[in-house]
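Worksheet for the structure shown next.
The complex appears here without one of its protein chains, the remainder shown in place.
Our next item is chain A:
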Amino acid sequence: MASVTPHDRLLDEITGPTPGQMLRKRIFGHQGLLIGLVVLILLTLVAIFAPLLAPHDPYAQSLMNRMVPPVFMGGTWEHPLGTDHLGRDYLSRLIYGARVSLLIGAVAALISGVIGTAMGVAAGYFGGKVDAVVTFLINVRLAMPVVLVALAVVAILGGSLEVVIVVLGLLLWDRFAVVMRASTMQVRRREYVAAAQVIGASTPRILLSEIMPNIANNLIVVVTLEMAHAILLEAALSFLGLGVQPPTPSWGLMVSEGKNMMLFEPWLVLIPGAVLFVLVLAINLMGDGLRDVTAPENRS
């Protein structure tokens, strides 16, 4: 691209920017998406490199150094965000807690995404009895209050990381199924699907290469929504003592542990609460942005 000839310029004017260029332009023109993406990537990096970043062992208890205030409230840089009720470094627990939150968010969204998408696409594409059965299952699922069912199951099986992930994964597929079913129904009637059917493509091939790519933008939005949902639910369960069990650091658990001292040491609750807020906001901003940049009506 060192020398732009008049011919190239003319070509650009005639053909206009490529779809890729337009997408890039929309992405970089969308502030919400950028902010969400940057924060999420940062937090993911923090989670992945937790052992390198954490200044202390998040499990090392030091009862003689309990509830040291964070540096902006008169503490020292030894513990930048202070220590918790057992003298464990708050920053380190926060960093390791990101792992738990992101892992639960990602895996629960993945499990429910696979279940919900399979059901929704099948219902939308095949219609008829399949659709009736799936719609019935969706209705059954929507009739159950997620938090209560999760509470009951976790109470029976005992709280642990694996149990929470599986329970949330098996509970949060309804939105995937609803959205995927509607999107598939729209796409199914398109000419290119009919064309693929006419030339004798197999059903799996049609689903994977004709339907899926054209409903992926909706899928991504639901994934982000459900990820945020799962993260909040994990925090709620842990807050109630039914989620991740101590000493595993979890933001919900940290809020719960700090609750008793809330009147006197509000930062114990504020810090994990704020990080939770930022993470969920970032994911939602990103989901919103992805919808905006991929939605057909915004393509022009």
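One rule holds for everything that comes next: a contact is a pair of C-beta atoms (placed from the backbone, for glycine too) under 8 Å apart; a residue touches a chain by one contact, two chains touch by 3 or more; residues count from 1.
In this text, contacts and distances are computed from a predicted model.
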Absent chain [UniProt protein name; select from "NADH-quinone oxidoreductase subunit C", "Aldehyde dehydrogenase family protein", "5'-nucleotidase-like protein" or "ABC transporter substrate-binding protein"]: "ABC transporter substrate-binding protein"
Full-complex contact with the absent chain, from A:Met73, A:Val133, A:Ala152 or A:Met262: A:Met262
Contact footprint on chain A, counting only the chain that is left out: 59, 61, 63-64, 66-67, 85-87, 158, 160, 235, 239, 241, 245-247, 255, 257, 259-264, 266, 269-270, 273, 277
